[in-house]
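Note that one protein chain of the assembly has been removed; the remaining protein chains are unaltered in position.
So, chain A:
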Amino acid sequence: MGELLWLIPALPFAGALLLVLFGNRISRALVSTIGVGSVGISAAVTLVLGIEYLSSRPAFIRQEVWQWFDVAGFSPSIAFHLDALSMVFIFVITFVGFLIHIYSTEYMAEDKDYSRFFACMNLFVGSMLMLVMADNLLLLYLGWEGVGLCSYLLIGFWYKEPANVYAARKAFIITRVGDTAMAIGLFMLFQHFGTLHIQSISTEAAQVWSIGNETALIIALLLLGGAVGKSGQLPLQTWLPDAMAGPTPVSALIHAATMVTAGVYLIARMHVIFALSPVAMMAVAVIGAVTLLIAGFAALTQYDIKRVLAYSTISQVGYMFLALGVGAWSSGVFHFMIHGFFKALLFLCAGAIILALHHEQDMRKMGGLSKKLPVVFYTFLIGAASLAAFPLVSAGFYSKDQILWLQLAGENGNIWLYLAGLLGAFITSIYTFRMVFLTFYGEEKTHVGHKPTMAITVPLIILAVLSFAGGFIELPHNFGHVVLFSDFLAPILPAVSVVPDFDRFEWMLQLLAAVISLGGIFIAYLFYYKKPELIESIHRSEFAMAIHHFWHSGWGFDQLYDALFVRPYVYLSKVNKNDFIDSFYTFLANVTQGLHQLFSQTQTGIMRNYVAGIVVGAIMILTISLLL
């Protein structure tokens, strides 16, 4: 059954290649067919393989396509590895990807660079699949950098606007900082294991290293560096909000559902290394907790609907890190999947709104859209409920609740992480419903132009169903106790060890989480619907506005990095533009020339000068020889 494996990434790559080669010469319909079709067939192959995988349940399937290279025992292959973990990721990438491609046929219909868009999107899907299917870290790195390139190309898709290109460049460079840390991690892994094959490393590491090993710690931290870069976590999160410069389907696919979760995949994939170093685990959890709070507060103050969603993505990936950090691997992956559904949904809804409002993204100019765009409204509401973890009926409730629960019940968790998560949940539901009330309620402020048709509404409805029903495959112990998802992942990702006899508190915590979520929604209702004057009173306070600006700017990280890194680098480069080393050689040349001129002046051609010179010289030599 593994023979088809290579097709999954190869099809999108082939689509991209065809579109690059012939994209300008073929009709739009054909471009759509190639672009959407390649991902669609890839999704179909995934489905076939998934069914076979579920029915036979092998440990993993490996397919080697060819040996990449072999140098003195360093022999990575172009080989794919399918197990439960990669299956989940492939499923989300191909299916959500497919839906977003369909959506894009309408969203991008007016764009003159239609084929370039689909070429980049296909290339992205192929690279992302490569990332999650790679059986060795070097191939994973290929996918890793490949998605970085596509992200760059798509953020800067509308390249005539310099701001977009700068945003693209920023994204590439900042993630590359993380990638560099990761590359060093790979060097170290290779030094110690003589291979980059993931399975071999995982098996061997557990045998060679004991818990707390220093090398394992350094490697885990370096890999974490790569993960925070790609996943927009502290301290490398600043690129993600600016990445919203790209077309909205790009934000949905790359900067919400798939690429930004690559870090989650990496940590889950290399969980053996992380589990060996408690300090690194704690670092993951703390980064997650701090990030989810910082991004949550930043999201509260944004007016651009896409920026709210961007900060929300950073914050939600923070939850995934929080889960991974306490060893709740499958909870992290579960939240990834559910987040993939609802965040893609929210972005696509935002895209439909933006399209309808003639590319207006400012929520202050939106309002009253619930009547005009009913499908978008209801699907957005389902997505928002899921994001805000609306109790019982939303998928997000179950995935987030599991993470919060394990902060206390898990052996590695602690109360501070739990409180951070809880506070984050509260903020999340406030900013989510702030978005809902600002966009869909109140009076209509901008004329509604384009009404979405099938290509937009069908993906929205499918994603809405998934955002609603996706949660039911994993229900808490005291409430249905369905463990389909964690069972599926169990062979790959060990279950988190739970503090004994803690179960009896579970319902209390669930109740608390539910109250928090509803409380947040109520506050949003109060401030943004019922009594908008409350907001105005806040706006009058100078202190509150200062905080508002601080959060709005993303806690000043951009300014900080600008002062610390960007400006010194640019200054250093500018000041030495003419290469001071060269001035040394110029100096040599000038000295030579100076001496030449000096001596050429003595060549006067006047005999008496020469005679005088000879006499003076002779006297000097005689004097010196006599004196010495």
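In this section, a contact is a pair of C-beta atoms (placed from the backbone, for glycine too) under 8 Å apart; a residue touches a chain by one contact, two chains touch by 3 or more; residues count from 1.
The criterion applied here is as follows: contacts and distances are computed from a predicted model.
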Listed names "Phosphonate ABC transporter substrate-binding protein", "Sigma-70 family RNA polymerase sigma factor", "Cytochrome c domain-containing protein" or "NADH dehydrogenase subunit M", with the criterion being the UniProt name of the chain not displayed: "NADH dehydrogenase subunit M"
Residue of A:68, A:303 or A:529 touching the missing chain in the full complex: A:68
Residue in contact with the excluded chain [from A:194, A:368 or A:519]: A:194
Full-complex contact with the absent chain, from A:183, A:205, A:224 or A:266: A:183
Positions on chain A contacted by the hidden chain, ascending: 20, 24, 66-74, 78, 116, 138, 141-142, 144-146, 149, 152-153, 156, 159-160, 162, 165-166, 168-169, 172-173, 176-177, 179-180, 183-184, 186-188, 190-191, 194, 569-570, 572-574, 576-577, 579, 581-582, 584-585
